[in-house]
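This part shows chain A:
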Amino acid sequence: MPRSQFDQELNKMHVDLDRMCHLVVLAIENCVTAFREQDYELARDIIHGDKQINDVERSIEAKCLSLILKQQPVASDLRDVSTALKVVTDLERIGDQSADIAELILEMKEMDSFLMIGHIQDMAKIATKMVKEALDAFHQHDLKHALEVKKMDIKMDELFDQVKEDIIQMIKESNDKGDLTINFLMIAKYFERIGDHVVNICEWIEFNQTGKLNNTRLI
Partner candidate 1 sequence: MNNTILEKKKRVSDQILYALIQLSSFLSIFILLVIIGYILYRGIPAFDFSYLVNTTSIINDTVGILPNIVNTLYIVIVTLLIACPIGIGGAIYLNEYTKNKKFVSIISFTTEVLAGIPSIIYGLFGMLFFGSFCHLNFSILTGSLTLAIMILPIISRNTQTALECVPKSYREAALGIGATKWYMIRTVLLPSAIPGILTGVILAMGRIVAESAALLFTAGSVAILPTNIFGHLLSSGGTLTIQLYLEMAKGNYEVSFVIALVLVVIVLGLNMLAKWISRRFDVNKGDN
Partner candidate 2 sequence: MENKIEARHLNLYYGQKHALKDVSLDIKENKITAFIGPSGCGKSTFLKTLNRMNDYVDNVKIEGDVILDGEDIYDSRVDTTLLRKKVGMVFQQPNPFPMSIYDNVAYGPRIHGIKNKKQLDKIVEDSLKAAALYDEVSDRLHSSALGLSGGQQQRLCIARALAVQPEVILLDEPTSALDPISTLKIEELLLQLKDQYTIAIVTHNMQQASRIADYTAFFLVGEMVEYGPTKDVFGMPKDKRTEDYITGRFG
């Protein structure tokens, strides 16, 4: 193989990418658990873990740029490298949002009110499912699976609308939980954003396989 050096570097980058996916899945899973179980310790772990995610992201970016600089990848190599460069951004945002949710958990004193809005629980479940399945599809270059995951975002958006209505209802019913309701809204918004980032990842999987992004030829 004349490009074993290149393949080695590409492999190292993929190892980092797998690690980052793993960390992100862990972050969102922990986030949901911390939310459900009201686990402060776990929430702190998530915030701490975000730094790791950021570090891996830097490492992947550096490896990709070095590959571009030294090897001028083309065809599937080029698509792999550019997909990685784009996907890490979304992964990092998912990590950030998990950490943001964790911070909100820590801020919220009245734990009993966590379970007040059931739809947020649903959003958390779907978000976790989307992240896990999208990363599976990414790992296995499974375009069909990615497109299915992408569709799950519709459900996510519907749930977000319902959460908004729930919160309006809450405000109407009681006046003393103003700061709490805002935190709920933000948590819901973060889950909704995570869904959007998963959609982006699915689109980059599509690009990786077809060279197209939303039916536009990129290369």
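On how the list was made: all candidates are chains of the complex that A comes from, given by their letters.
Basically, contacts are C-beta pairs under 8 Å (C-beta built on N, C-alpha and C of every residue); 3 or more make two chains touch, one makes a residue touch a chain; residues count from 1.
All values reported here derive from a predicted model rather than from experimental measurement.
Of the candidates listed (1 or 2), only one touches chain A in this complex, namely 2. Only residues 1-3, 6, 72-79, 210-211, 217-219 of chain A touch candidate 2 when the two sit together in their complex.
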